[in-house]
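One protein chain omitted, others in place.
And then chain A:
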């Protein structure tokens, strides 16, 4: 098995805080690695190190077989980066943005023009290619940003929260594009706050919190670890709440909870939901609303860390709780 991205013990400190406290991760060539975590978990810091924008204070990373510190130039020749904040030049048109990147990458003028037109076409931006990017909608900007990172046909692509702030339609469009790229053999590292996004796209997932990896595995493995889905039942009459809770606890165990007028229970076993519905029916509980939904990232975090994700909500990439670093003593080897 070959790895497009391999990182070992990455450490990064910003003044007092430790944004990364020893992160290991690997992405298999031609697959999508999802890096999941709340704001300030260290996801962006990790991406910036892997894309050679930041030097790690410790640990090492190979991207495309090249060391991100000692062979940064070679890494840059193989990667594309799409940041959380669309880094297109607002004062240039879509076409000019792509032309500029093509020329910077050493494409002859005619080839750079052809490549720009081709990318605008495949990202459905041809109609707006002659307008300044500052007039683009959020979704169009992200598509242009992604197109800009693909001008050089990178084999490895970093997508840092590519869909944050996008509407569901634009999000779906971006997912389709990513699937197409992976189909062409590109390795993608994708950071996201959305479990659903990781679930949709990722072959493997790494969950980061406070600068360290707290879980990793395939989406299925993680889901079984945290309780993939949640059954929500709202009895028609509020008096039935306690009875509903008891019946659901019978099947699902102590995870069943009353939240507002709704009883929720984690569902790991496909047979569990029909069983609960049957029991409710047998007991004559009239159900007003019944829904099966995926675990939210909150629930993943609750399950993995015992606290809610919002508590870790830090300021950008400068997260990490110094009090939590006592077991981390690795010394940098990057210099």
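Just so we're on the same page, a residue touches a chain if its C-beta (ideal position, glycine included) is under 8 Å from a C-beta of that chain, and two chains touch if they have at least 3 such contacts; residues count from 1.
Please note the rule applied: contacts and distances are computed from a predicted model.
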item: Protein name (UniProt record) of the chain left out of view, among "RNA polymerase", "3-hydroxyacyl-CoA dehydrogenase", "Transport permease protein" or "FAD-binding PCMH-type domain-containing protein"; value: "Transport permease protein"
item: Of A:16, A:184 or A:239, the one touching the omitted chain in the full complex; value: A:184
item: Which residue of A:32, A:46, A:62 or A:107 touches the chain not shown here; value: A:107
item: Hidden partner chain, touching residue among A:155, A:210 or A:245; value: A:155
item: Absent-chain contact - pick from A:57, A:78 or A:240; value: A:78
item: Candidates A:11, A:32, A:51 or A:159 - the one touching the absent chain; value: A:51
item: Missing-partner contacts on chain A, residue numbers; value: 48, 51-53, 66, 71-81, 83, 85-93, 96, 100-101, 103-107, 119, 122, 132, 134, 145, 148-155, 180-181, 184-186
